[in-house]
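Only one protein chain is missing; all other protein chains are in place.
So, chain A:
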(Lines give C-alpha, C1' and ligand atoms only; values in the text may rest on other atoms or scores of the structure.)
Protein backbone atom coordinates (compact mmCIF):
# COMPACT_ATOMS: atom_id res chain seq x y z
CA UNK A 1 0.00 0.00 0.00
CA UNK A 2 1.31 3.39 -0.91
CA UNK A 3 1.59 6.22 1.53
CA UNK A 4 -0.95 8.99 1.11
CA UNK A 5 0.70 11.78 -0.86
CA UNK A 6 1.10 15.22 0.65
CA UNK A 7 -0.95 17.87 -1.10
CA UNK A 8 0.80 20.99 -2.37
CA UNK A 9 -1.37 23.24 -0.24
CA UNK A 10 -0.49 21.16 2.81
CA UNK A 11 3.17 21.50 1.99
CA UNK A 12 2.88 25.26 1.53
CA UNK A 13 0.95 25.58 4.76
CA UNK A 14 3.58 23.65 6.71
CA UNK A 15 6.44 25.69 5.27
CA UNK A 16 4.61 28.93 5.92
CA UNK A 17 3.97 27.90 9.49
CA UNK A 18 7.63 27.02 10.00
CA UNK A 19 8.63 30.42 8.61
CA UNK A 20 6.39 31.99 11.24
CA UNK A 21 8.04 29.85 13.95
CA UNK A 22 4.92 27.82 14.49
CA UNK A 23 4.54 24.08 14.57
CA UNK A 24 1.51 21.93 13.95
CA UNK A 25 1.38 20.54 17.48
CA UNK A 26 2.06 23.87 19.17
CA UNK A 27 5.65 23.09 20.14
CA UNK A 28 8.51 25.55 20.15
CA UNK A 29 11.42 25.11 17.74
CA UNK A 30 13.66 23.24 20.18
CA UNK A 31 10.99 21.27 22.01
CA UNK A 32 10.87 17.50 22.09
CA UNK A 33 7.56 15.74 22.14
CA UNK A 34 6.55 13.94 25.31
CA UNK A 35 8.73 10.89 25.92
CA UNK A 36 7.29 7.94 27.76
CA UNK A 37 9.34 4.86 28.61
CA UNK A 38 7.68 1.61 29.74
CA UNK A 39 9.14 -1.82 30.29
CA UNK A 40 7.90 -5.25 29.42
CA UNK A 41 7.57 -8.18 31.77
CA UNK A 42 10.87 -9.79 30.80
CA UNK A 43 14.31 -8.25 30.96
CA UNK A 44 15.44 -6.23 28.01
CA UNK A 45 12.02 -5.27 26.71
CA UNK A 46 11.28 -1.58 26.43
CA UNK A 47 8.63 0.59 24.81
CA UNK A 48 9.26 4.19 23.93
CA UNK A 49 6.55 6.66 23.04
CA UNK A 50 7.80 9.84 21.45
CA UNK A 51 4.64 11.78 20.95
CA UNK A 52 2.65 9.45 18.75
CA UNK A 53 5.70 7.61 17.48
CA UNK A 54 5.91 4.27 19.22
CA UNK A 55 8.84 1.87 19.22
CA UNK A 56 9.51 -1.43 20.94
CA UNK A 57 12.97 -2.84 21.61
CA UNK A 58 13.76 -6.36 22.74
CA UNK A 59 17.23 -7.55 23.65
CA UNK A 60 18.05 -11.25 23.54
CA UNK A 61 21.26 -13.21 23.81
CA UNK A 62 22.76 -16.50 22.71
CA UNK A 63 26.15 -18.17 22.80
CA UNK A 64 27.94 -18.25 19.43
CA UNK A 65 31.49 -18.69 18.15
CA UNK A 66 33.29 -15.36 17.89
CA UNK A 67 34.62 -13.75 14.74
CA UNK A 68 38.06 -15.00 13.84
CA UNK A 69 39.74 -11.62 13.97
CA UNK A 70 38.15 -10.82 17.35
CA UNK A 71 38.36 -14.06 19.34
CA UNK A 72 37.58 -12.57 22.75
CA UNK A 73 34.88 -10.07 21.94
CA UNK A 74 31.16 -10.57 22.10
CA UNK A 75 29.00 -9.73 19.11
CA UNK A 76 26.41 -6.98 18.96
CA UNK A 77 23.64 -7.31 16.42
CA UNK A 78 21.05 -4.66 15.66
CA UNK A 79 17.93 -5.24 13.65
CA UNK A 80 15.42 -2.51 12.96
CA UNK A 81 12.14 -3.92 11.77
CA UNK A 82 9.95 -1.45 9.90
CA UNK A 83 6.73 -3.26 10.64
CA UNK A 84 3.83 -2.50 8.27
CA UNK A 85 1.90 -1.59 11.40
CA UNK A 86 3.90 1.62 11.70
CA UNK A 87 3.00 2.96 8.30
CA UNK A 88 1.20 1.53 5.27
CA UNK A 89 4.23 2.42 3.16
CA UNK A 90 6.42 -0.10 5.00
CA UNK A 91 6.43 -3.52 3.47
CA UNK A 92 6.92 -6.81 5.22
CA UNK A 93 10.31 -8.46 4.77
CA UNK A 94 11.74 -5.92 2.36
CA UNK A 95 14.84 -3.90 3.13
CA UNK A 96 13.95 -0.36 2.22
CA UNK A 97 16.40 2.48 2.01
CA UNK A 98 15.02 3.93 5.20
CA UNK A 99 15.52 0.73 7.18
CA UNK A 100 19.10 0.36 5.94
CA UNK A 101 19.84 3.95 6.90
CA UNK A 102 18.30 3.57 10.32
CA UNK A 103 20.15 0.32 10.96
CA UNK A 104 23.43 1.84 9.93
CA UNK A 105 22.93 4.92 12.04
CA UNK A 106 21.97 2.86 15.08
CA UNK A 107 25.01 0.67 14.65
CA UNK A 108 27.24 3.71 14.50
CA UNK A 109 25.51 5.19 17.50
CA UNK A 110 25.70 2.11 19.74
CA UNK A 111 28.29 -0.31 18.40
CA UNK A 112 30.96 1.94 16.95
CA UNK A 113 30.81 4.28 19.92
CA UNK A 114 32.00 1.32 22.02
CA UNK A 115 29.49 2.06 24.73
CA UNK A 116 29.12 -1.66 25.48
CA UNK A 117 32.00 -3.65 26.89
CA UNK A 118 32.10 -6.47 24.34
CA UNK A 119 35.08 -8.13 26.00
CA UNK A 120 32.99 -8.88 29.07
CA UNK A 121 30.74 -10.95 26.81
CA UNK A 122 33.48 -13.49 26.16
CA UNK A 123 32.90 -16.93 27.69
CA UNK A 124 35.75 -19.04 26.27
CA UNK A 125 38.25 -17.12 24.16
CA UNK A 126 38.04 -18.05 20.51
CA UNK A 127 35.24 -20.54 21.09
CA UNK A 128 32.23 -19.13 22.86
CA UNK A 129 31.01 -15.57 23.22
CA UNK A 130 27.64 -14.01 23.86
CA UNK A 131 25.84 -12.51 20.93
CA UNK A 132 23.58 -9.70 22.03
CA UNK A 133 20.76 -9.14 19.60
CA UNK A 134 18.66 -6.00 19.69
CA UNK A 135 15.38 -6.19 17.79
CA UNK A 136 13.61 -2.89 17.31
CA UNK A 137 10.05 -2.90 16.08
CA UNK A 138 8.46 0.28 14.86
CA UNK A 139 4.84 0.21 15.94
CA UNK A 140 3.65 3.65 14.90
CA UNK A 141 5.46 6.08 12.63
CA UNK A 142 4.91 9.72 13.43
CA UNK A 143 8.32 11.04 12.59
CA UNK A 144 11.77 10.90 14.17
CA UNK A 145 12.05 7.12 14.25
CA UNK A 146 15.80 7.35 14.81
CA UNK A 147 15.63 9.14 18.14
CA UNK A 148 12.90 6.85 19.42
CA UNK A 149 14.87 3.80 18.25
CA UNK A 150 18.10 4.94 19.88
CA UNK A 151 16.36 5.68 23.20
CA UNK A 152 14.55 2.33 23.09
CA UNK A 153 17.71 0.40 22.20
CA UNK A 154 19.96 1.89 24.87
CA UNK A 155 17.26 1.64 27.55
CA UNK A 156 16.59 -1.98 26.65
CA UNK A 157 20.33 -2.72 26.80
CA UNK A 158 20.52 -1.15 30.27
CA UNK A 159 17.47 -3.10 31.33
CA UNK A 160 18.67 -6.41 29.94
CA UNK A 161 20.24 -9.13 32.07
CA UNK A 162 21.98 -12.14 30.62
CA UNK A 163 22.13 -15.53 32.35
CA UNK A 164 25.19 -16.25 34.45
CA UNK A 165 27.77 -18.67 33.10
CA UNK A 166 30.04 -20.98 35.05
CA UNK A 167 33.19 -22.57 33.64
CA UNK A 168 34.67 -25.71 35.16
CA UNK A 169 37.53 -26.99 33.06
CA UNK A 170 36.09 -27.61 29.62
CA UNK A 171 32.49 -27.51 30.70
CA UNK A 172 30.43 -24.36 30.33
CA UNK A 173 27.17 -24.17 32.27
CA UNK A 174 24.52 -21.56 31.64
CA UNK A 175 22.56 -21.10 34.84
CA UNK A 176 18.82 -20.44 34.67
CA UNK A 177 17.62 -17.31 36.50
CA UNK A 178 16.22 -19.45 39.35
CA UNK A 179 19.68 -20.77 40.23
CA UNK A 180 21.85 -17.74 39.82
CA UNK A 181 20.84 -14.14 39.42
CA UNK A 182 21.26 -12.96 35.84
CA UNK A 183 23.84 -10.25 35.32
CA UNK A 184 23.39 -6.92 33.54
CA UNK A 185 25.59 -5.85 30.64
CA UNK A 186 28.47 -3.55 31.40
CA UNK A 187 27.82 -0.29 29.59
CA UNK A 188 30.24 2.62 29.70
CA UNK A 189 28.07 5.45 28.52
CA UNK A 190 24.68 6.18 27.04
CA UNK A 191 24.75 7.61 23.52
CA UNK A 192 21.48 9.17 22.44
CA UNK A 193 20.65 10.38 18.99
CA UNK A 194 19.06 13.80 18.46
CA UNK A 195 17.61 14.74 15.07
CA UNK A 196 17.43 18.21 13.55
CA UNK A 197 15.53 18.97 10.43
CA UNK A 198 16.32 21.89 8.14
CA UNK A 199 13.93 23.82 5.96
CA UNK A 200 14.38 26.38 3.19
CA UNK A 201 18.00 25.39 2.49
CA UNK A 202 18.98 25.49 6.14
CA UNK A 203 17.34 28.77 7.08
CA UNK A 204 15.02 27.18 9.59
CA UNK A 205 15.80 24.43 12.04
CA UNK A 206 13.48 22.20 14.05
CA UNK A 207 14.25 19.63 16.72
CA UNK A 208 12.38 16.30 16.74
CA UNK A 209 10.44 16.62 13.47
CA UNK A 210 7.05 14.93 13.29
CA UNK A 211 6.00 12.91 10.25
CA UNK A 212 4.48 15.85 8.39
CA UNK A 213 7.52 18.00 8.99
CA UNK A 214 9.82 15.19 7.86
CA UNK A 215 8.02 15.12 4.54
CA UNK A 216 8.66 18.77 3.76
CA UNK A 217 12.18 19.07 5.17
CA UNK A 218 15.24 19.66 3.01
CA UNK A 219 17.85 18.03 5.16
CA UNK A 220 18.36 16.06 8.33
CA UNK A 221 21.22 16.15 10.81
CA UNK A 222 21.52 13.40 13.39
CA UNK A 223 23.94 13.83 16.28
CA UNK A 224 24.53 10.97 18.71
CA UNK A 225 25.96 12.21 21.98
CA UNK A 226 26.34 11.07 25.56
CA UNK A 227 25.79 13.09 28.69
CA UNK A 228 29.52 13.89 28.96
CA UNK A 229 29.01 15.92 25.77
CA UNK A 230 31.05 13.52 23.69
CA UNK A 231 29.82 13.20 20.13
CA UNK A 232 29.55 9.52 19.18
CA UNK A 233 28.35 9.94 15.62
CA UNK A 234 27.15 12.70 13.39
CA UNK A 235 25.39 12.35 10.10
CA UNK A 236 23.86 14.78 7.69
CA UNK A 237 21.53 13.54 4.99
CA UNK A 238 19.28 15.06 2.37
CA UNK A 239 22.14 16.79 0.56
CA UNK A 240 22.08 20.05 2.41
CA UNK A 241 25.07 22.33 2.93
CA UNK A 242 25.52 23.31 6.53
CA UNK A 243 27.70 26.03 7.93
CA UNK A 244 30.13 25.33 10.74
CA UNK A 245 28.13 27.59 13.07
CA UNK A 246 24.97 25.64 12.37
CA UNK A 247 26.61 22.35 13.30
CA UNK A 248 28.07 23.90 16.45
CA UNK A 249 24.69 25.27 17.43
CA UNK A 250 23.05 21.90 16.84
CA UNK A 251 25.61 20.12 18.97
CA UNK A 252 24.93 22.58 21.79
CA UNK A 253 21.20 21.94 21.57
CA UNK A 254 21.90 18.21 21.42
CA UNK A 255 23.93 18.29 24.61
CA UNK A 256 21.01 19.87 26.48
CA UNK A 257 18.50 17.40 25.06
CA UNK A 258 20.76 14.41 25.73
CA UNK A 259 21.20 15.31 29.39
CA UNK A 260 17.41 15.63 29.76
CA UNK A 261 16.74 12.31 28.09
CA UNK A 262 19.50 10.54 30.03
CA UNK A 263 17.93 11.72 33.25
CA UNK A 264 14.55 10.43 32.13
CA UNK A 265 15.98 7.01 31.20
CA UNK A 266 17.80 6.65 34.53
CA UNK A 267 14.63 7.56 36.37
CA UNK A 268 12.55 5.06 34.37
CA UNK A 269 15.10 2.31 35.00
CA UNK A 270 15.13 3.07 38.72
CA UNK A 271 11.35 3.01 38.93
CA UNK A 272 11.21 -0.34 37.18
CA UNK A 273 13.90 -1.75 39.46
CA UNK A 274 11.95 -0.62 42.50
CA UNK A 275 8.75 -2.15 41.18
CA UNK A 276 10.48 -5.45 40.50
CA UNK A 277 12.12 -5.46 43.91
CA UNK A 278 8.82 -4.74 45.63
CA UNK A 279 7.47 -7.83 43.89
CA UNK A 280 4.41 -5.97 42.70
CA UNK A 281 3.00 -6.03 39.23
CA UNK A 282 5.07 -4.48 36.51
CA UNK A 283 5.44 -4.58 32.78
CA UNK A 284 3.32 -3.63 29.85
CA UNK A 285 0.10 -5.12 31.21
CA UNK A 286 0.31 -2.76 34.17
CA UNK A 287 1.16 0.27 32.11
CA UNK A 288 -2.19 0.19 30.35
CA UNK A 289 -3.95 3.43 31.14
CA UNK A 290 -7.07 2.93 33.18
CA UNK A 291 -8.52 6.38 32.81
CA UNK A 292 -8.96 6.26 29.05
CA UNK A 293 -12.34 5.70 27.59
CA UNK A 294 -10.94 3.33 24.99
CA UNK A 295 -9.42 1.00 27.57
CA UNK A 296 -11.12 -1.55 29.77
CA UNK A 297 -9.82 -4.22 32.05
CA UNK A 298 -11.50 -7.15 33.66
CA UNK A 299 -10.22 -9.14 36.61
CA UNK A 300 -9.75 -12.87 36.61
CA UNK A 301 -13.09 -14.45 35.85
CA UNK A 302 -14.13 -17.99 36.59
CA UNK A 303 -15.83 -19.91 33.81
CA UNK A 304 -19.05 -21.62 34.70
CA UNK A 305 -18.59 -25.36 34.45
CA UNK A 306 -21.92 -26.68 35.74
CA UNK A 307 -23.16 -28.71 32.80
CA UNK A 308 -20.07 -28.95 30.66
CA UNK A 309 -19.52 -32.64 31.23
CA UNK A 310 -23.13 -33.44 30.45
CA UNK A 311 -23.17 -31.33 27.30
CA UNK A 312 -20.02 -32.94 26.04
CA UNK A 313 -21.38 -36.37 26.84
CA UNK A 314 -24.64 -35.59 25.08
CA UNK A 315 -22.85 -34.39 21.97
CA UNK A 316 -20.69 -37.47 21.85
CA UNK A 317 -23.76 -39.68 22.30
CA UNK A 318 -25.86 -37.89 19.75
CA UNK A 319 -23.07 -37.65 17.26
CA UNK A 320 -23.61 -39.71 14.15
CA UNK A 321 -21.42 -42.70 13.72
CA UNK A 322 -18.49 -41.83 11.53
CA UNK A 323 -19.25 -42.60 7.89
CA UNK A 324 -18.05 -45.96 6.72
CA UNK A 325 -14.83 -45.84 4.87
CA UNK A 326 -15.44 -46.25 1.20
CA UNK A 327 -12.83 -48.08 -0.82
CA UNK A 328 -13.63 -46.30 -4.06
CA UNK A 329 -13.19 -42.53 -4.25
CA UNK A 330 -16.52 -41.89 -6.01
CA UNK A 331 -18.40 -39.13 -4.21
CA UNK A 332 -22.18 -39.61 -4.30
CA UNK A 333 -22.91 -35.88 -4.30
CA UNK A 334 -25.16 -34.26 -6.89
CA UNK A 335 -23.33 -31.82 -9.09
CA UNK A 336 -20.03 -33.55 -8.68
CA UNK A 337 -18.30 -34.91 -11.68
CA UNK A 338 -15.54 -37.38 -11.88
CA UNK A 339 -13.56 -38.88 -14.69
CA UNK A 340 -15.28 -42.07 -15.78
CA UNK A 341 -18.52 -41.27 -13.97
CA UNK A 342 -21.47 -43.35 -15.15
CA UNK A 343 -19.24 -45.74 -17.00
CA UNK A 344 -18.67 -49.18 -15.68
CA UNK A 345 -15.83 -51.48 -15.26
CA UNK A 346 -15.57 -53.28 -18.54
CA UNK A 347 -12.61 -55.29 -17.50
CA UNK A 348 -14.71 -58.11 -16.04
CA UNK A 349 -17.58 -58.40 -18.54
CA UNK A 350 -18.62 -56.78 -21.80
CA UNK A 351 -22.31 -56.22 -21.05
CA UNK A 352 -24.03 -56.35 -17.71
CA UNK A 353 -26.21 -53.27 -17.84
CA UNK A 354 -29.37 -54.68 -16.30
CA UNK A 355 -27.40 -55.89 -13.41
CA UNK A 356 -25.91 -52.49 -12.78
CA UNK A 357 -29.38 -50.97 -12.76
CA UNK A 358 -30.73 -53.51 -10.38
CA UNK A 359 -27.92 -53.13 -8.06
CA UNK A 360 -27.45 -49.69 -6.55
CA UNK A 361 -26.94 -50.67 -2.97
CA UNK A 362 -23.70 -50.53 -1.14
CA UNK A 363 -20.34 -50.35 -2.73
CA UNK A 364 -19.04 -53.39 -1.00
CA UNK A 365 -21.70 -55.51 -2.60
CA UNK A 366 -20.84 -54.17 -6.00
CA UNK A 367 -17.29 -54.93 -5.47
CA UNK A 368 -18.08 -58.43 -4.43
CA UNK A 369 -20.08 -58.85 -7.58
CA UNK A 370 -17.23 -57.65 -9.68
CA UNK A 371 -14.87 -60.15 -8.16
CA UNK A 372 -17.35 -62.88 -8.75
CA UNK A 373 -17.69 -61.87 -12.34
CA UNK A 374 -14.02 -61.85 -12.75
CA UNK A 375 -13.96 -65.32 -11.38
CA UNK A 376 -16.57 -66.41 -13.81
CA UNK A 377 -14.84 -64.76 -16.69
CA UNK A 378 -11.80 -66.71 -15.81
CA UNK A 379 -13.73 -69.86 -15.52
CA UNK A 380 -15.02 -69.23 -18.99
CA UNK A 381 -11.53 -68.87 -20.21
CA UNK A 382 -10.53 -72.04 -18.49
CA UNK A 383 -13.42 -74.01 -19.88
CA UNK A 384 -12.91 -72.83 -23.42
CA UNK A 385 -9.85 -74.95 -23.42
CA UNK A 386 -7.18 -72.92 -25.11
CA UNK A 387 -5.87 -70.98 -22.18
CA UNK A 388 -3.78 -68.03 -23.20
CA UNK A 389 -1.09 -67.27 -20.69
CA UNK A 390 -1.72 -63.54 -20.42
CA UNK A 391 -4.00 -63.58 -17.38
CA UNK A 392 -2.29 -61.82 -14.53
CA UNK A 393 -1.51 -63.42 -11.26
CA UNK A 394 -4.30 -61.58 -9.41
CA UNK A 395 -7.00 -63.59 -11.08
CA UNK A 396 -5.07 -66.71 -10.54
CA UNK A 397 -5.08 -66.05 -6.85
CA UNK A 398 -8.82 -65.49 -6.76
CA UNK A 399 -9.41 -68.82 -8.34
CA UNK A 400 -7.28 -70.61 -5.88
CA UNK A 401 -9.03 -69.02 -2.94
CA UNK A 402 -12.51 -69.83 -4.24
CA UNK A 403 -13.54 -73.15 -2.85
CA UNK A 404 -16.51 -73.63 -5.18
CA UNK A 405 -14.54 -73.61 -8.39
CA UNK A 406 -14.09 -77.33 -8.88
CA UNK A 407 -17.80 -77.99 -8.28
CA UNK A 408 -19.26 -75.33 -10.53
CA UNK A 409 -16.60 -75.19 -13.16
CA UNK A 410 -18.14 -77.52 -15.72
CA UNK A 411 -21.66 -76.08 -15.35
CA UNK A 412 -20.62 -72.67 -16.62
CA UNK A 413 -19.02 -73.95 -19.75
CA UNK A 414 -21.81 -72.55 -21.97
CA UNK A 415 -22.22 -69.31 -23.90
CA UNK A 416 -21.94 -65.79 -22.52
CA UNK A 417 -25.73 -65.47 -21.93
CA UNK A 418 -25.59 -68.61 -19.87
CA UNK A 419 -22.91 -67.09 -17.80
CA UNK A 420 -24.87 -63.94 -17.22
CA UNK A 421 -27.66 -65.93 -15.73
CA UNK A 422 -25.26 -67.58 -13.39
CA UNK A 423 -23.92 -64.24 -12.31
CA UNK A 424 -27.42 -63.09 -11.48
CA UNK A 425 -28.21 -66.11 -9.43
CA UNK A 426 -25.03 -65.68 -7.54
CA UNK A 427 -25.89 -62.10 -6.80
CA UNK A 428 -29.20 -63.10 -5.37
CA UNK A 429 -27.40 -65.43 -3.11
CA UNK A 430 -25.30 -62.67 -1.75
CA UNK A 431 -28.35 -60.51 -1.20
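Throughout what follows, contacts are C-beta pairs under 8 Å (C-beta built on N, C-alpha and C of every residue); 3 or more make two chains touch, one makes a residue touch a chain; residues count from 1.
We take it that contacts and distances are computed from a predicted model.
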Message: Considering only the chain that is not displayed, what protein name does its UniProt record carry among "Exosome complex component RRP46", "Mediator of RNA polymerase II transcription subunit 8", "Glycine cleavage system H protein" or "Small ribosomal subunit protein uS13m"?
response: "Exosome complex component RRP46"
- request: Kindly state which of the options A:85, A:98, A:231 or A:275 is in contact with the chain not pictured.
  value: A:85
Message: Which parts of chain A face the unshown chain closely enough to count as touching?
response: 1-2, 40-42, 45, 52, 54, 56, 58, 60, 81, 83-88, 92-93, 133, 135, 137, 139-142, 283-285, 288-289, 291-305, 308-309, 311-313, 315-316, 319
